[in-house]
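What you see is the complex with one protein chain gone and the rest in place.
Up next, chain A:
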């Protein structure tokens, strides 16, 4: 494997850290391709997610005994907050949360229905356009030529007749070519007289 030298230039362009070596550290950054920025953003997000997952796991391990003890204390408190006994049921926070959840569920169902309707309209049109741009017959022809479908059909049906017919046809073609060669050879032996050589009629 060839060793890649930083800053070296190949036929495909720069390799390694060539741009870093060409640009001074205090120079403004060169215009970046949007895809590079996007890749960097995705990479940063992935890094942040991984870090958050790691931190969460460590903290979870550390506070797990505390959480069990605190959970037993906080659970009745949460019930009191969500369902305060002095308030009517319609003014309780839990009732509001249930209403919000119900509305959100309805919105999600409506969104799913609209998405389904849109897909039902779009997918056939898109599929038609895609299929119109694909030469299905040529594709099938290529596949058949590749797998020799005729041979498979012939073998599967075991048709001796088609074998015979094919042999007769090929022999006929060979005969045609042989006759053509003989006629061509005869023509070469007896070339036509040149127009200047023909005797002039009186």
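To be clear about the criterion, a contact is a pair of C-beta atoms (placed from the backbone, for glycine too) under 8 Å apart; a residue touches a chain by one contact, two chains touch by 3 or more; residues count from 1.
The rule is short, and it goes like this: contacts and distances are computed from a predicted model.
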| item | value |
| --- | --- |
| Among "RDD family protein", "Spermidine/putrescine ABC transporter permease", "Beta sliding clamp" or "Tetratricopeptide repeat protein", the UniProt name of the subunit that does not appear here | "RDD family protein" |
| Residue, one of A:45, A:80 or A:183, that touches the chain absent here | A:183 |
| Contacting the left-out chain in the complete assembly, out of A:83, A:103 or A:166 | A:166 |
| Residues in chain A touching the chain absent from view | 128, 131-132, 134-138, 140-141, 144-145, 148-151, 153-154, 165-166, 168-170, 172-173, 175-180, 183-184, 187 |
